[in-house]
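For this depiction, one protein chain was excluded, whereas all remaining protein chains were kept in their positions.
Let's look at subunit A:
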Amino acid sequence: MGMRRYSAFAVAREAARYHQGWARAWDSPAPKAHYDVIVIGAGGHGLATAYYLGKTHGVKNVAVIEKGWLGGGNTGRNTTIIRSNYLQDPSAALYEKARSLYETLSQDLNYNIMFSPRGVIMLAQTEHEVRGWKRTAQANALQGIPTEFIGPRRVKELVPIMNIHGPRYPVLGGLWQARGGTARHDAVAWGLARACSAMGMDIIQNCEVTAIRSEGGQVKGIETTKGAISCGKLAIVVAGHSGVLAEMAGFRLPIESVALQALVSEPIKPCMDVVVMANTVHGYMSQSDKGEMVIGGGADGFNNYTQRGSFQHVEETVRALCETFPIISRLKMLRQWGGIVDMTGDRSPILSKTPLGNCFINCGWGTGGFKAIPGSGWAMAQLVAKGEPGPLAAAFGLERFREGRFIDESVAAGVAH
């Protein structure tokens, strides 16, 4: 399908004819019998994989298969934070690629993803965090990623509503990335889907994969609730359900799935124009364009596929944030929800070939996948198209667990990833 561009002219044209001419943003075709590449999972990472397969590598006979609805998993359940201030070089490179792609993604996709580089502060509330963030700032300087360690007075200037003298969680400083920020999560999924559809790719929703077919150690296709589909290559990009798909493909992953929660308040007047993360208390907060305070909490400690999360984690997060942000203490919370995050042993993602030939996996983004969507898709598309990882994905192979080459971000980023 040809895509009609969105523009000010298009708005005027449609206004003149009572908005009768807007086309569907993407098609919903029935699956064909064969595709060169099937991507399982129409979340941000799966759609970005398909998008860059077409855009960068010219692979356009692609289907994106989705069990539920487009962007209805973690892409629609996160707190939309974008940053790249990671400690380890491979992570910093991958997340910075993503952050830089986000800057021009609206123009690339001709779809406003509302990228807002408003700045991200990661608070230091213990002496250990002060030292840790100073170290990360130095590492970022060497990686060419502009971040700086700022003192409590500068934090207070950036976030006047913050109480920096809390008795339990005083603010001792923070790691400031001015070019981090947020984007509109649904728009990222919708914009990518529209661009994929415009390239002739098929996005097939409400289609659950029930089996993966292989012959002689090579993937041949998938069985789905809409019938069998054969493929040349298969990319599994399903976050929390990675273990379920890996079992169908006949291998195991170093991953455990847990529930991570978020909540939003009633809308209030603009009061905070940066993103604040407080890793010591497992809480992070930003204000949406609608005025809601968007709050992310901690993850459950046990394996869980419920998309709910335990109440006490919300309580812990909100209790701690109330000390740091006294003005939120009387806010009503509107909604709470959970997503299933795929946690690896070193808290870094997996972009890898698998024991099954021509089957590739992109998973393990854990609590911090949204910020990585374009970079993840870019690197995954290269892996799928060439059959070998490029420089961005090379360090993130499955073999690193066997070989002991961890990309240890569990210390660097904590749970608020």
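Here is the rule we use: a contact is a pair of C-beta atoms (placed from the backbone, for glycine too) under 8 Å apart; a residue touches a chain by one contact, two chains touch by 3 or more; residues count from 1.
Heads up, the rule we're going with is that contacts and distances are computed from a predicted model.
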One chain of this complex is missing from the view, so tell me which of "Multiple sugar transport system substrate-binding protein", "ATP phosphoribosyltransferase", "Sarcosine oxidase subunit delta" or "AzlD domain-containing protein" is its UniProt name.
"Sarcosine oxidase subunit delta"
Residue of A:R252, A:K290 or A:K386 touching the missing chain in the full complex:
A:R252
Of A:G72, A:G243 or A:G357, the residue in touch with the unshown chain
A:G243
Where A:N78, A:N304 or A:T367 are the choices, the one touching the absent chain is A:N304
In the complete complex, which positions of subunit A touch the hidden chain?
241, 243-244, 252-257, 301-306, 310-312, 344-345, 401-403
